[in-house]
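For this view, one protein chain was removed and the others were kept in their places.
Chain nomenclature is as follows: A and B, assigned in order of appearance, with residue numbering initiated at 1 for each chain independently.
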Amino acid sequence: MKKVTMLCLFIFIAGLLSTGCGSVDKQVNEKEKVFRYGTMAYGPAMENAGTNPHDTYYGWSTVRYGIGETLFKFNNQMEIEPWLADSYKQIDDYTVQINLRNDIIFSNGKKVTGDAVKACLEDLIAKNDRAPGDLKIKTIEAAGQSVTITSKEKVPALLNYLADPYGAIIDMEAGEKDRIVVGTGPYVAEKVTDTEIDLVKNTNYWGEVPKLDRIVVKSITDGDTLTMALQNGEIDAAQGLPYASLDLFKDENKYKISSANTSRVYQAAFNYKTKALKDLRVRQAISMAIDKDGFTRVLLHGNGVPAVGPFPGNMHFGGDVVKGQPYDIEEAKKLLQEAGYIDTDGDGYVEKDGKPLELRWLTYTSRQELPLLAESAQDSLKKIGVKLIVNATDNYKSFLKREEYDIYAKAFVTAPTGDPEYYFTTHVLDHSAYNHGFYHNDNMEVMAEELRNTFDKDKRTELAIRMQQQLLDDCAFIYAAHLKMSFVMKKNVRGFEAHPSDYYEITAALDI
Amino acid sequence: MKRYKALTFYGMLILLLLVVAAAAPYIVPYDPYAQNLPTALEAPNGIHWLGTDRYGRDIFSRVLVGAQTTIFSALLLLSVISVFGIFIGIISGYYGGWIDTVLMRITDVFLAFPEMIFAVAVAAALGGGILNAAAALALVAWTKYARLARGLVFTVRHMPYIVAARMNGTKNSAIMSRHILPNIAGTMFVTAALDMGTIIMELAGLSFLGLGAMPPMAEWGAMMNNGRSMIQTAPWVVVSPGAAIFLTVAIFNLFGDSVRDYLDPKQ
Partner (left out) sequence: MHKYIIKRCIQLIPILFWITFLSFSMMHITADDAVDMFYEQSGAVSEAVKAEKRKELGLDKPFFVQYGSWVTGVLTGNMGTSFISNKLVFETFIDKLSATVELMLVSLSMTLLIATPLGVLAAVKQNTALDYLLRFTSFIGNSLPNFFVALLLIYFFALKLEWLPIMGNQSDWHTVVLPAGTLTIAMGAKYMRQIRSVVLEELEKAYVAGARARGIPESTILLHSVMKSVCITVITLAALSCGSLLGGTAIVESIFMWDGVGKMAVDAILTRDYPLIQAYVIWMSVIYVMVNLAADLAYHYLDPRIRLEEGDGR
C-alpha cells in the first residue's frame, strides 16, 4: 500500500513539473512593441485605481500613464510651463485668462476648445474634494481657444494648482465608461482594473508620435516580487523598488536607473507642550545629533538627500538657501549641559532635577524610511544622553489624538505644485491641520498672511526663504532628508525619466 | 528505556537553549544595540561571525539576545493557548451534549474572527509591545487546540477501559485527567512544538501595528521581516535569525516527539 502511495506521489510531482516546463511567456507578439511596467504606486489603496481625474486621486494615474494632460506642467525646478495651454495673462488679482494651443485634439478626434476646458473644469470643482478649496473658482468663461477664470479670493498659485493631476483635461461629452475616460495624452486606456491598466497607442495624438503599440501597467505591491519580476524580465521597468534592491541593477550593460529628487521630506516635529522641549537649547541639541548623512547614504542606500529645510535643493526656495543645525555631537552635549541636563548617575543618560531626559518618538510604518529614521535617531540621541522611546505603529492616529508623543515623525510632500504656500498653511500656523507640535510664532502668522496676497514669483520665493529660516531658527522641526525616487529599467528602454513632481511617467518619448 | 534517554537528551538541549537565552546579555561579544553605520551590511567575517545589519550592529550578538525575547514570548503564548485550548477541548469532547454545542459555537466565533481585527483593536486600546501582541494572538489561537483536542477525545472516549472506568463510577474529573489527558497529551505536545515556528513568525507579523518588539529590541521574527528586502543583496541578515528559528523549532519538535513517545501509555 505504501508503494502505491509513493507511486501516486511520483506521478503527481512528475506531472506537475513537466507541465510547468518551458520558458516564461515574455513577449506576446513579436510584431507589436509592448512595454511592461511594474509599479508600487497604483492600486485601490492608493485611491488611484481609475482614470477619471475628477475622482479622488485618479488623476495621478491619468497623467502618469499618458492618458491625460494638464494645462500647465512642471519642469525639473517645479516651475510651471505651458502644456495644453500656451500662454496666460493675469488680468487682475482675481482673474486670469488662459490661452490654449490650437492643435490639440482628444484621442477620439474632437478638438480641445475653450468650451471643452470649461466643461471639464466645472465638472472638476463639482466632483472633486480638494479642487474647490484649492482653486476657489467663482466663474469660468470660455471664448474660442481661451478660458477666463475668476476666483472668489486671491489665489496666487492658481495656475500651479491647475497643473495638479486633477486638472487633466478630459472630454466631458465622452464621459466615463468602465473607469476609462477620453483624454489628450499619447496613450489610451483599453482596460482598467484594480491591479492593471492596459494602454494602446493614441493614433490621434497632437504631439510627437507615440512609439509603442501597447503598454501594460501592473500594480505590484510587494517589493521583492517587483525586484524579481524585473530580474527575470517579466517587466521592462519598475517604480518603487526597495532601496536594498537597487544594488542588484548596477550592471550598466543590462540596466538603467533614472532618479529625481522629490519634495517628499522626512521631518520630525517637536511637541512644544512637552516640558523639556520648551527649551530652545534642548531642541537644538537634538537637531544637532541627527546623522542625516548616515541616514541617506547608508540606511537609504543613497536614495535621499540630507535636508536643511522643508524644500529640496532643486527648487529656488529650497536646499541650502536656508541654514539649519549642523551635525555636531559635542556641541549638542554642551547645549544640553547648558540647559541643565547632566548625567549624575552614570547610566549614560542625562537628568535634570532628578528626572531623566526621556522622549517619545512617534511615527508610522507605511513608509519604510520612517522606522529607519527612528531607530537611527534612537542610537544618535543615546550618544548625547537622551533616551528615545520609539513607537512605530500603524495606529499612530490614536496616539496623536491623545497627545502621547514628544516628537512626531512623518513623511510629507511639501511642494506638490511647486509652490511654497501649501506647506506653511498646513503645518506651521495656528489653524494648520498638521501642526502636531503646537508651534506658534507671531512673525510666522504675519508672513503667512503676506504670502497669501503676494503674486510676484520672486517675492514669494523670498518670503518662503524667510519663513523657512524662522522655522529653522526656532528649531520647530527636524528635516532629515528628501526622498530621491528612481525608475529602474532594462537598458533598451528610452525616454522614461523620473520627475521631481512624481506626476510624469509615460510620455510620447517612451521607447524600447 | 530508550524513550527515557531520548527524552532526557532533548530535554537537556531545551534546557541548554533556555540557559543560553537567559544568559545572552552577558555572553554577547558586542553590544547588540550599538549602531555603527560605516560598517553596515558587512558579510560574515572574522570580526562579525554572522555579519552586520543595516545599522552596523553585530548580528551574532543580536541573534543571541533575540533568543530571550523570541523564545520566552513564544513559549508564554504557546503555553497559554495550549493549556486553555486543551482544557476546553477535553471538556467539550468528553461531556458532549449541550456543553459541547455551546463550547464549540463559542470556538466557532473565535476561529472565524479575523485575528487582525483583534490585533488592531488591542493595539489601539492597549498600545504596542510584545506582550500585547501575544495577548492579541492568544485570543484567537486557542481555538485550534480546542478542536484538535476534542477530535482526539472522540477517538479515545469509547476505549473499553474508559467505558469501564465510567461504569465503575469513577469521577469524571479523574477520568479526564488520568485517562483521557495522557492519551492525547502526546499528540497535543507535538502540535504545540510544531507551532513554535508559526507563533514566532505571527508575533513578528504584527509589528507594523506597533505590536511586537519595539526598536531597538532584537527579536528573531522582527529581524527576518525587517531584512526581507535584502534577501538577495545581504542574505545573512535574514538567514541568521532564520537559522536560529530553525534550530529552535527543530529542538522543540524533537523534544515534543520524545515526550510523546515517553508518555504513550502502553496498555
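The rule is simple: a contact is a pair of C-beta atoms (placed from the backbone, for glycine too) under 8 Å apart; a residue touches a chain by one contact, two chains touch by 3 or more.
This one's a predicted model, so the numbers in the text were calculated from it and none came from an experiment.
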item: Contact partner of the left-out chain, one of A:S87, A:N102 or A:N232; value: A:N232
item: Touch with the omitted chain, as defined above, among A:D103, A:D178, A:D222 or A:D293; value: A:D222
item: Of A:E32, A:D103, A:D194 or A:D430, the one touching the omitted chain in the full complex; value: A:D194
item: Absent-chain interface as seen on chain A, which is shown; value: 1-2, 5-6, 8-9, 12, 16-17, 19-25, 44-47, 49, 56-57, 129-130, 133, 194-195, 218-222, 224-225, 228-229, 231-232, 234, 394-395, 397-398, 401-402, 412-413, 416, 422, 425-426, 432-434
item: Touch list for chain B against the chain that is not drawn; value: 94-101, 104-105, 108-109, 111-114, 116-118, 120-121, 124-125, 144, 147-148, 151-152, 154-155, 158, 172, 183, 186-187, 190-191, 194, 196-198, 201, 204-205, 221, 224-225, 228, 231-232, 238, 242, 245-246, 248-250, 253-254, 257, 260-261, 264, 266-267
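By definition in this document, only the chains that are shown with their structure count from here on.
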item: Where chain A and chain B are represented by their mean Cα positions, the distance between them in whole Å; value: 41
item: Touching residues (chain side chain A, partner chain B) in the complex; value: 223-224, 227, 242-245, 247-248, 291, 294, 297-299, 365-366, 368, 371-372, 374-376, 378-379, 389-396, 398
item: Interfacial residue positions of chain B with respect to chain A in the complex; value: 33-35, 37-38, 40, 54-56, 120, 123-124, 128, 207-211, 214-216, 228-234
